[in-house]
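What you see is the complex with one protein chain gone and the rest in place.
Note that the chains take the letters A, B and C in the order they are written out, and that residue 1 is the start of every chain.
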Amino acid sequence: MSETNTTNQHVSFLKYQGKYKGLLGWILSTDHKRVGLLYLYTMLVFFSTAAILGLLMKLELIAPGMTIMGPQTYNAMFTVHGIIMIFIIVVPGLPAVFGNFFLPLMIGAKDVAFPRLNLLSWWVYVIGILTVLSSQFIGGWPDTGWTFYAPYSFRTPVNILPALFGAFILGFSSILTGINFIVTMHRMRCPGMTWFKMPLFPWTLYATAWIQVLATPVIGITLLLTVMERVMGVGIFNPAMGGDPILYQHLFWIYSHPAVYIMILPGMGVISEILPVFSRKRIYGYKAIVLSSLAIAFVGYFVWGHHMFTSGMSGRALYAFSFLTFLVAIPSAIKVFNWVSTMYKGSLNLQTPFYWAVSFIFVFMIGGLTGLVLGSLATNVHVHDTHFVVAHFHFIVFGGTGFSFMAALHYWFPKMFGRMYDRTWANTGWVIFFSGFLTLYLPMFYLGILGMPRRYYDYLPEFHGGNIISSLGAIAMIAGILIVFVNLIRSSRHGEKVTEKNPWGGRTLEWQTDTPPTLENWETEPTVTEQPYEYK
Amino acid sequence: MEKITEHTAHVHRDDEGDKLGMWLFIFTELLLFGMLFLIYAVYRYKNPVAFQLGGEELDVFLGTLNTVILLISSATVAMSITAMQKGEKTKALILLGTTLFIAVVFLINKWFEWGAKIDYGLYPNSENLLELGHGTTLFFGLYYVMSGIHALHILIGIGLFVFVYRQIMVNKINKTDYVWLENVGLYWHLVDLIWIFLFPLFYLIH
Amino acid sequence: MILGASTFVEGVDNAFILILAFSFFFLIAITGLIIYFIWRYNNKRNPKATQIKDSISLELTWTIIPIFLVLGMFYYGYVGWIPMKRPPEEGLKVTANARMWSFSFQYENGRTSDKLYVPVDSAVIIRLNALDVLHSFYIPAFRVKEDMVPGLTNNRTWFEATKTGTYNLFCTEYCGLQHSYMLSEVVVMEKEEFKIWYEDTTAVAAVAPEGANMALLGRQLLQSKGCIACHSLDGRDLVGPTYKDAWGTMVNVVTDGQSRQVTYDDEYVIRSIYEPDYDIHEGYRPGQMLSYEGELSDQDIEMIIEFLKTLAP
Partner (left out) sequence: MSQEKQHISSYTSHFVVLITLIILTGISVAVTRVEMGPLNTLVAMIIAGAKASVVLAWFMHLKFDNKLFAIFTALVLVIFLLVLYVTFFDYSYR
């Protein structure tokens, strides 16, 4: 490859100068590492926005009656909170940030297969976000919930077209990333890296990318049809014209259930990276973990109906879906067992990434096990659409994806920025965050069992107690997250410099290159001869 | 020494990879239309009679004509790839031009077909349609949505053909590097593939 | 667990307890192990890790045993749920109508009410009917929940209450602005008591009792029909225009795309209730209010008008 040239060697990707300078040098760069960081910064901004909306909702719910806002504002808030958190943060989340940054590094490639497409997908992502946000100026914030259920989504007086269209555009970004990753993994693994020598994070990205490619078009067409319904009145989901609102729900969840595995699989990959490194021990059950990822991706397509147990579907469909839902829990269980076994007889290095990783296992178990309650027919009827569900998915989306995101950030931080964060503050932040998290969401399970419906702006006095505790937890948690973020942001500029290639003693390829990596990642193309995670 | 200042970290050529990428994109399209077929299946199942009657409203002759010309255009695009592989540039351009022409003819036919329906008062949310009952509304709703999205794909295809045509003219696409042509060809076959199912479902099954 | 008062409670709660028991077992066992490992194998206490080979039999064990466990959970969930889907032939039949944002219940003898009155220990079969968007019929104490889907005509649910008392009834499917205020109550009565209530014809009488305060009855109607979910009495702007200071004034409306002015009088109110989309009050959206034709009689509207007059400026 004659393109490699000496001037760029040993210049970190953060510093090199290309055709463009400054900001342009970032937003026009096709370097996978810069694209990854672009995603990271964009997400930080919108994550904070949506987290503040979450906090405001909790403040509203601290007491019955009106506390700080009216019902229309509240409804708009959970909708925007949900749309941002799902479509803008956790669905692209780990693949777009860490996948972009580390996938080529971990498989010994110089970049992803289609670097320009990769940059394009960031641009599409930003355009999608702007479209969603433009609803503020064209007819007010959407108020349908992130599920846009028909027929309310064509009846609401608010103009929800920008939100629908924005989510549609965001889907394209997701598809482009997925295509890019699959091709990268098929074509660009370095010499010696057979499929079963590939590390686990790329493996989960592979499974995720397939879901992105095969499920996202479903939401695309569903949203498009909803747009057409509102604009032209084609009648496809409109009961007044013969359409079937339940069919809308089918289509929505045919995407959105696989989408929850888009959210969690890369997170599981991160945990599978961190545990062996901090246990100084080879991962237990490498193949089982790989196969379970693929199994989750596959079976995950056929369980969507568990979101519709009370929707008026036929009874036979209900138990088929319940049955399949239980089956999809098994691969997750296999992963948990293998992770715990990895720690057995290890030599555990108790550092911040490790704390985030084990707390991930804990909250993921709570989220997943309550998923079983939801998947069982009799109990679902009682807790469906109550705060029990809200608690389930915050535990698993925020607890699962969010915690693994934080774990990944602390794990790869030195490699990405060439600096180290303050470990004491990082651990303090984690403790406060973790306890705030439990205080915030555990009471919601109880509220749900009592029967408090979700998307309720106001509630009966008997639900007051749980809500107070939960709201206080939200405040504690914000404190924790502030500590964590301030520490990371400060350290990315002023932290202690790291120059060694491999501060944690990892075995995967990203630790064999410079810190931070150079433009083309490698001076000489790496070759692989053994399994990842082979500690001696 | 442009290369040094080039921001693109690393550009390499991998035709097989490009084709894999195109196939993955085709899968997304297949599922997108797949879901429309799913909606069709459900509503047909729920309104069998209305769907049969609806099908009789459509012009089988126009439909068959469009099917045949679309098939021919698929063949010409495939042949233009063969021509390119053999290095016969002029032949490739002629074949591609034919495809382009047929694509336009297809749209013109569609235009007349839709125009006749609309003159008749059969378009989404029209009073005539709503009077005909739920099943018919759905049939025509789906008819417009599905053939409309299909026509949109034809339109995109036309754009791609124009682009590829230019690339061949300036020898960017040539005997050794023609993956763009192949991929556009794949895309066009996909458009054909979908029509192969749309045609019987809307025009034939009564 | 929590308050339970129907025949479904046992099946649901059993499944709940079973799954929770498994969950707690795994949660505590695994968390315990993790904590133990952190204590026992941290690098101060255990500086050298022991590498362990994978074991296929172990992987199979912890795949197959959980499969059986989840099959058990599935089974209990199924058993607890199946009675919900099998309503008996005989029973009290009630139609529940939901619209933004109120419930109304219609009995076979024509009696309607905004609360659900049912006898204890007998089956009640509810036909679920939504007039505008999705709603959901949820009685936590009975473990009953089923969506009300517009256009789905044969949707029903049923229950058999086992204790008298008053229980909450919520709408749990998000349905817009006042979703959280779309709630009602179920009143479970002794059988005889219910019979008296059911046959109390004065409430269905087409004629208002002589001498009753018409305006007061109108006020009650607005409450019970759910009008005040959209129309405030105190000047606040909700989904529809307020009733305060409205009577007798001139209103700007749009009729067939033409702006015009009309007087807020008998004719206008009657038309607004029977054909809401005929005149659209400027600044409000058509299609929000549904017609109350057949649901409110001319007599009812007269009472409403009497009340509106009391709010005139």
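In this text, a contact is a pair of C-beta atoms (placed from the backbone, for glycine too) under 8 Å apart; a residue touches a chain by one contact, two chains touch by 3 or more.
Every value quoted in this text rests on a predicted model; they were computed, and no experiment measured them.
Note that the absent chain touches A, B when the full complex is taken as a whole. Screening B:L30, B:L62 or B:A151 for touch with the missing chain picks out B:L30. Among A:L44, A:V126, A:V227 or A:A317, only A:A317 touches the chain left out of the display.
The omitted chain makes contact with chain A at the following residues, 186, 214, 246, 250, 254, 301-302, 305, 313-317, 320-321. For chain B, the list of residues touching the undisplayed chain reads 12-17, 19-20, 23-24, 27, 30-31, 34, 37-38, 41-42, 45-46, 60, 64, 67-68, 71-72, 74-75, 78-79, 81-82, 85-86, 176, 185-186, 189-190, 192-193, 196-197, 199-201, 204-206.
Rule of thumb we're sticking to: only the chains that are shown with their structure count from here on.
Once the centre of each chain is set as its mean CA position, chain A and chain C turn out to be 33 Å apart. In chain A, the residues that touch at least two other chains are 242-244. None of the residues of chain C touches two or more other chains.
Residue ranges on chain A touching chain B, taken from their complex, read 1, 3, 5, 7-8, 17-20, 25, 28-32, 110-111, 113-116, 175, 178-180, 182-183, 186-188, 213-218, 220-222, 225, 228, 232-236, 241-244, 247, 251, 254, 519-521.
Contact residues of chain C toward chain A in the complex are 1-2, 8, 11-12, 15-16, 19-20, 22-23, 26-27, 30-31, 33-34, 37-38, 41-43, 46-52, 54, 58-59, 62-63, 66-67, 70-71, 73-74, 76-81, 84-85, 128, 132-134, 136, 138, 140-141, 143-147, 149-152, 155, 168, 170-181, 183, 239, 285, 287-288. Residues 3-12, 14, 16-17, 20-21, 24-25, 27-29, 31-32, 35-36, 38-39, 42-43, 46-47, 124-125, 130, 133-135, 137-138, 141-142, 144-145 of chain B touch chain A in their complex.
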